[in-house]
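Here is the structure we will look at.
Of the protein chains in this complex, one is absent; all others appear in place.
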């Protein structure tokens, strides 16, 4: 792998950048792999990367129906945090957070992980109780977190309206300093480059049309472009389309695919230095390095695979942003878009074995998948390598919806993010 | 009065649609300039000979105005005469000039003309290919934040104001039969046709006047200047009641089922702040039966070396500045074109008395009406040639021209240099298909017009004019008429009598597919050839992205940032795709389609928010007694949308002082709570009782008329989501109460089960939350107080605990009084029709003096109930606990014949585990310490992190009555652990020790409420 | 932004008046106590979630407050039909026929 550095850039500038290597190959798939990963988004690519790097499984193909990182990885608001309420979720997201903290160096690809901190605002007494509860749980789980009062919040975000003028005045917030944002495309590309270098075949523009199942065991996939491709184990990481793949496996999942919208403003000079989220007022925002305000809207109530939602959701979000940040009233919204998120009834993911042997699913991240990308990939890779679920993944079995052992994170995931 | 044009060096002596009798003064970068009414900021800047209007994002290169409309990428200004009225990122080409306008450039230090950063750009630019930031700033790891702070400072265009916006924006919902987007010839023709047929029409255009392309052309209609035809049509349209005409209005979003949003600039063209009382911008939310997109086309510039120098412009923009604004933005023009159409620019330039140096045509043998006209005027035409590079530093001073091969991809002869200060280029026209993409339709490449046209859609959408690749005025008018007729046919309206105006007949030769002009050097070594100006994306950058493996057009766009600017790639996207296609040896459609999302042009947040901000952001719901609480100095708590009195401080009391006083007064004498916000649902029908049995966990079969009962409501998962008291008013008539926050959810819960599961049950539910004012008097003297305002016998014998009675109070007001208690005291909940709520409340106070009647708020209510161990759904429950977890098996009847909602759920494997978290009382060892709510309990406070947690504190208060703290919380297996210890390690380092106990701290036998 | 025909009010209304209530035609088991945990879990949580034709329950919350069913394409967002609770859809996905 060609090593990236500032020195390299300088060196290549003398040859007018004509000698940069391809970031990944464009291979024709083999007939058979040890592991096929369906879905070349961030989670799938991370899975492939860690399979090769940490678990020595390199005979791996990632099969992607479009282009790498073109699904929710390309469409999210890039927030990374680990301040989840329940132990199971907190451990999983913190595992991910730790991987984020060394990811650029590990991948030799700058994913621009920027630990600008994240505020979750409280506007009601119950909000503040919930914040106390969550921060205390985080602290005892080894996750950084503080409860701030309105004055402290104001100091961190001077443009936030913390006055009594607000319909729901800010009473305080939880603050996770290690939280932040990252450059979403770079995450997919960095993992892809790392996986490719280690021998993983990244097969783009290839849609999986069916799973090949023999005697209750998955043995490969059928694609339109290359026909059958066989594998010992298949992992599906196809956020937004998990139910469609599950149907090929002959089972249903406890998922609904909903549109989740986001938007950006025009780029403006730095004004918002951290991530600000509010459940009560229902909006959240950060500012990208390019200057755009990156704003998340709520999830639309209906199922939708159209990568777009209803305008009223955008309106409500902008109302919340203008309510929280009155000085943004004259800033303008540049672009809106939508992703398709698989939502689980308990707002936690499914990382699981399935009724089909050797078929594994990693899905249901709902509105919060991006932040989990490295951690999700890592535990899923471990599970695929060993054929049994990683301890951090075990609580997220799809079968919890049978026995009732749900991990209800609606409080922490109340606003889409 | 003669005009002093001396300072407007590029202003023509006559012509244009500006009003020379209305001069305007504006300020640009601190200096004053003049323009005329009818100018845009861009035309005024050009008139004044301003070349540099910005600095590029990455390389800090000087940039000038290249276009005349929404597609302009460079002239992005900060506008605003005061701090509060700052507007970032205004496109100068779309900003009408007004007197006193204050504009400044957004980049450049010390100023835009002499930008020191440009040296960094020149030197460092070589190190900044696309995606360079992914390849560097990684080492040492600790430096990233420092690097990043510099990146952030360099980025961004304008700035947000520091003060709150004084302007008002609002929204209006509109409905129409036909929504016409664009008021050019196609749109006007369509509107006229639809209007005459009696359709309800909305026609919107982003420009300040209707007419579209006709406004900047010299064409005639019916033998007269096109402007006359426009005026006639506009006048006729304004005579129809059902036609809404919206100039200055961008249709920015086209959403499913023909829902469109239009941002109307109501006063932006007059000032940076709306005149007092006026709406600055209005967002129209349109639902249209049919939509006609007549959005026209944007001309594509050609890509060549240094094509970003000020003076390099899109051909049609030059014509627009001449014909519409009376501005010739230079002296000596070189026009480069791949088509006939752009010859008009050379003709306009020539006719304005300026020098056309040459027309450089990439084609071998151009022929057609305009070509002939150019030849007639003696303009030099260089065929089979291209401008490969512009020269100059802050403005074009000359060009290099080279002969091209037939395909236009190689230089086949020697380069000549010519002097020129303006280079106008045209690579053909790109239909404005943006709106047609918003609902997911994929555009289709059309080789004949060398552009994308709208793809198949499920919307009720028609298209007319240049959006379809119809570029001649004759064709455009025909398409407008025919689209309108199609819409009318769908609507069942008859086609009206309407004739097409006669347009000039123009013959045009075939255009050539040309996007990127080759240079004598390879692209990577040639002078920068810009594709996307705003994001500094070059042809070399696109080629590099392809070489590195970014082969999907989406990858190319994302890697290079092409199309991500505020212009969203209106000029550059197709050129970029063509360059990528060439590199990948594919056709343009194979390389990918271009997809646009809302907004077409950026929309002010304030306009999207409309009036739903500040005071009107969300309703404040009030009880009938609200004014009284305000008068008594109550502090309020937000509960859902309700404003509830939280506590009533007196004098210098702290919150705790007030709570202590309210708690003691209630337990010692009598207190009063405004409980009107509780949800109340009237339930009638012969199956009402059975229905209650199905939705509550406990039994209702035997609740007698006149009796009340508490119930828990669970989801199908067995988890508690609401609770309340329901009373039997008559055999088939009940009144259910819910929590304040849960009222709407409970009513929908009842309705969905009734309507979808058990429609055969005869029962009706009606919300009566607002109908009743509810006041709870609580405390040992509450009966005596009640006796003062009613003649009814409220003695223990006649009015037992958990009974309700109808009576009149306060001089004859009919009331329902419920003897139920959430405080553990003797309590009466008095309900009266809300119009009489305040009267009864005041009457109670008139009689309450002798009992020291004390109003108390929600906080005291919380304390008093916590002393009794009563739960609050939502505070002591979180959707993950069932009634057994709450230690409330008495509220569940497993013997009911119908498997009530929640029964099956609470029996699942995980729900019957022994070590579930269970709600218990928590008695701190130090009685003076109050546990913080939300504290997490552990059994071993010395365990290493991560510490195993056993549950959190849900409710915790100082009890003035008990003179100690009281608390409730969850503990794993807590119901079996009475007397054991739990530890609460807090953030401040303290570890609070507490003993697990019954949650009932006061009067465990319930004697106080039973007196 | 959907434009939805309410079969009770008998006219089209804006999406803001309605609320989506998930997949239609999921009857509550008649004898919950006889269900296994798996069956009960599937009743509560497991959904078809198709990309394409979908039958869903909506309520005209701000209007007549009546629940009704919609057959909708979840990909194109076209509403193919609306029908009252208790009625059967006339348009179903090919494979389900």
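Per-chain numbering from 1; labels A, B and C assigned in written order.
Note that in this section a contact is a pair of C-beta atoms (placed from the backbone, for glycine too) under 8 Å apart; a residue touches a chain by one contact, two chains touch by 3 or more.
One rule holds for everything that comes next: contacts and distances are computed from a predicted model.
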Task: The complex's invisible chain, by UniProt name, from "Sarcosine oxidase subunit gamma", "Glycerol-3-phosphate ABC transporter permease", "Arginine N-succinyltransferase" or "NADH-quinone oxidoreductase subunit D" - done: "Sarcosine oxidase subunit gamma"
- [ ] List the shown chains that the missing chain touches in the full complex.
- [x] B, C
TODO: Pick out which of B:285, B:363, B:558 or B:819 touches the chain that's been left out of the picture.
DONE: B:285
Open item on the list: Can you say which of B:482, B:684, B:748 or B:1010 touches the chain missing from this structure?
Closed with: B:684
Task: Sole residue of B:124, B:706, B:879 or B:973 that reaches the chain not shown, by the stated touch rule - done: B:706
- [ ] Can you work out which residue in B:58, B:91, B:159 or B:200 touches the chain that's missing from view?
- [x] B:200
Task: Residue among B:407, B:616, B:655 or B:800 touching the omitted chain - done: B:616
Task: Contact footprint on chain B, counting only the chain that is left out - done: 170-175, 200, 242, 277-279, 285, 287, 611-612, 615-616, 618-624, 626-627, 642, 677, 682, 684-686, 705-706, 729-731, 733, 762, 764, 766-773, 806, 808, 811-816, 832-839
- [ ] Could I get the residues of chain C that touch the absent chain, sorted low to high?
- [x] 8-11, 13-14, 16-17, 62-66
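Basically, only the chains that are shown with their structure count from here on.
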Open item on the list: When contacts are scored as defined above, which chain pair ends up with more C-beta pairs, B-C or A-B?
Closed with: A-B
Task: Centre-of-Cα separation between chain C and chain B, whole angstrom - done: 28
Task: chain A-chain B separation of Cα centroids, rounded to whole Å - done: 22
Task: Numbers and ranges of chain A residues touching at least 2 other chains - done: 306, 308, 310-311, 402-404
Open item on the list: Please output the residue numbers of chain B that touch at least 2 other chains, ranges allowed.
Closed with: 255-256, 259, 439-440, 717, 905, 908-909
Open item on the list: Residue numbers of chain C touching chain A in their complex, please.
Closed with: 1-2, 15-16, 19-20, 22-23, 37-38, 40-42, 44-51, 54, 56, 72, 74-77
Task: Complex contacts: residues of chain A adjacent to chain C - done: 241, 243-244, 247, 252-257, 301-306, 308, 310-312, 345, 401-404
Task: Contact footprint of chain A on chain B as seen in their complex - done: 85-89, 126-127, 129, 132-139, 141, 144-145, 148, 151-153, 155-165, 167, 169, 253, 255-256, 259, 261, 285, 438-440, 522, 524-525, 540, 544, 547-552, 554-555, 558-559, 566, 568, 597-599, 602-606, 608-610, 612-615, 617-618, 620, 637-639, 717-718, 874-875, 878-880, 905, 908-911, 932-936, 938, 945-947, 949, 952, 954, 985-987
